[in-house]
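Every protein chain except one is present and positioned as in the full complex.
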Amino acid sequence: MVPDRLLLEEPLRQQIDQLCATAHACYARGWVPATSGNFSVRWGSRIYITPTGLDKGTLTPDDLLEIDLDGAVLGGNGKPSAETSLHTVIYRDRAHARAILHVHTIWNTLLSGKFAESGKVTLRGYELLKGLSGVATHEHTERVPIIENTQDYASLAEKLKVVLQAHGETHGVLLSRHGLYTWGESVAEARRHLEALEFLFEVEGRQLFGHS
Amino acid sequence: MVPDRLLLEEPLRQQIDQLCATAHACYARGWVPATSGNFSVRWGSRIYITPTGLDKGTLTPDDLLEIDLDGAVLGGNGKPSAETSLHTVIYRDRAHARAILHVHTIWNTLLSGKFAESGKVTLRGYELLKGLSGVATHEHTERVPIIENTQDYASLAEKLKVVLQAHGETHGVLLSRHGLYTWGESVAEARRHLEALEFLFEVEGRQLFGHS
Amino acid sequence: MVPDRLLLEEPLRQQIDQLCATAHACYARGWVPATSGNFSVRWGSRIYITPTGLDKGTLTPDDLLEIDLDGAVLGGNGKPSAETSLHTVIYRDRAHARAILHVHTIWNTLLSGKFAESGKVTLRGYELLKGLSGVATHEHTERVPIIENTQDYASLAEKLKVVLQAHGETHGVLLSRHGLYTWGESVAEARRHLEALEFLFEVEGRQLFGHS
Partner (left out) sequence: MVPDRLLLEEPLRQQIDQLCATAHACYARGWVPATSGNFSVRWGSRIYITPTGLDKGTLTPDDLLEIDLDGAVLGGNGKPSAETSLHTVIYRDRAHARAILHVHTIWNTLLSGKFAESGKVTLRGYELLKGLSGVATHEHTERVPIIENTQDYASLAEKLKVVLQAHGETHGVLLSRHGLYTWGESVAEARRHLEALEFLFEVEGRQLFGHS
């Protein structure tokens, strides 16, 4: 990672340490299997992001790439992930976002597949919705939009931008049979959103896939 | 936490240490996702309780608030949870209770939702019911009352009081699509009740949600 | 534990250490919730067994009771479990058994309930059956007998004796909606039987409880 980590501001170093700890926790839960998933923090106009092909269970600060908001690599040794552009789109559209977490879980894969045509997963009536920033009641309805998965990342980035603008209140976006993107003002907030959304996906999923 | 932890009686310090260990174990099992849940111990007329918004996987004794049985804060730095009043209601109605655990799990969310209208989850015929204090046979019927979830905590505290008095023998209370409250004469007993009830919720849930 | 642990033979000390490690592993998997389950090793005519009411996640050698084959306590400080007599029945009927493991799991609770009337769980066609001592092919049929649960332990011990004699080849016995007893010539073999049977219960259970 460039510049020398010891030269980074202390609050940024703490965010980066929390990002690594979050990556390890996600790996332990089976949420980033087979080197999937990616994670980043933003600091001003700089982004620190996981490179492609890395086992997230072993992520260290030195593995991160430093990029700018256009995705240009400023430092670090790995190769950027094809999904780097999705991070920059989110940071541009969600000005308050300082951290982004992207995971592949059993339940987000199942739900994003089942509801791919309807274009969203709807979560309503659960106390745990209050784990989402700004949500004060279980009566809240969270609509998590689903974008059809594609390997055309330029097109995907474009669609993500449109979806983010059309759903200004959502705390996450699903890619069908692919995974979840969520974010927050800090790694801690992004992780809270991740845990809340994945919990609710499992609750919904067990009702849907357990019934005929 | 105030007063200085080193001035606390040794048995209370042990209860507090066990409360923190229990919180960490609950986090590891996914039972307090997204900073949800709350935990407390009572010592005479003082209560030591988790503040709002804390990741329970990182709870330390210093994070706890000291409050009295009316919920007034006596010491500590965090902000009390909106659910603090539910703890004080339980400690007042269950004179023997020294510890309260509140968790959000997949299975207590599913069951408290499915049986919300009937107002209770009924557990019967399982050996593990003997994990509940005073229960000596699997032929015991445990009726865990369900209170409809609301953000009106004053009203919720009132309903909880009524439910506790109407169900003098229950070892726990569910809030619909929200979570479980359970308690015990010690942290160890409360944890035993928690493990027994959550095990039985999962056993029931797998029968209910696996069938059409 | 009496006599002083340092005076025990080294092979017995190793068995006891493995028993404790197995208990911790079972706790971590949720197989002995709420202080349930019990574990023992036999050494000649002496049995070292967990006392009642102990959290198996914290078991140490010093917690074990020393008893004889009639269940009389020879040493140790805890109170014997009501199920101690089931251990002595097994050790008497299975002369080669040196270790017994008893656990309460989600899947053994579900299957022992579902098949309580038929009196057995039948496992057939799985490679993992070869994890059971003496089984050399997946074409083996393992019939795990189910005894109706009761709190009359004298009667239960009597029934267990009859069942063990009638099913000379079984590697375990289920108590309905209660749990599994399995054993082996060593702690390692008993643990292998436990892991094989519980794996197969889950495989069967997911087929049975997932279908309508």
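Per-chain numbering from 1; labels A, B and C assigned in written order.
Please note the rule applied: contacts are C-beta pairs under 8 Å (C-beta built on N, C-alpha and C of every residue); 3 or more make two chains touch, one makes a residue touch a chain.
Here the structure is a predicted model, which is why all the values come from computation and not from measurement.
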item: Left-out chain, listing which of the shown chains it touches; value: A, C
item: Of A:Ile47, A:Leu175 or A:Val203, the one touching the omitted chain in the full complex; value: A:Leu175
item: Listed residues A:Ser36, A:Ser133 or A:Ser186, member touching the removed chain; value: A:Ser36
item: Positions on chain C contacted by the hidden chain, ascending; value: 29, 125-128, 130-131, 136-139, 188, 192-193, 195-196, 198-199, 202-203, 206-207, 210-212
item: Contacts of chain A with the absent chain, listed as residue ranges; value: 30, 33-36, 55, 104, 106, 109-110, 113, 149, 151, 175, 177-179, 205, 209-212
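Definition applied: only the chains that are shown with their structure count from here on.
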item: Most distant chain from chain C, judged by the mean position of its C-alpha atoms; value: A
item: Central subunit by CA centre of mass proxy; value: B
item: Geometric centre distance via CA averages, chain C-chain A, whole Å; value: 44
item: Residues of chain A whose C-beta touches two or more other chains; value: 210, 212
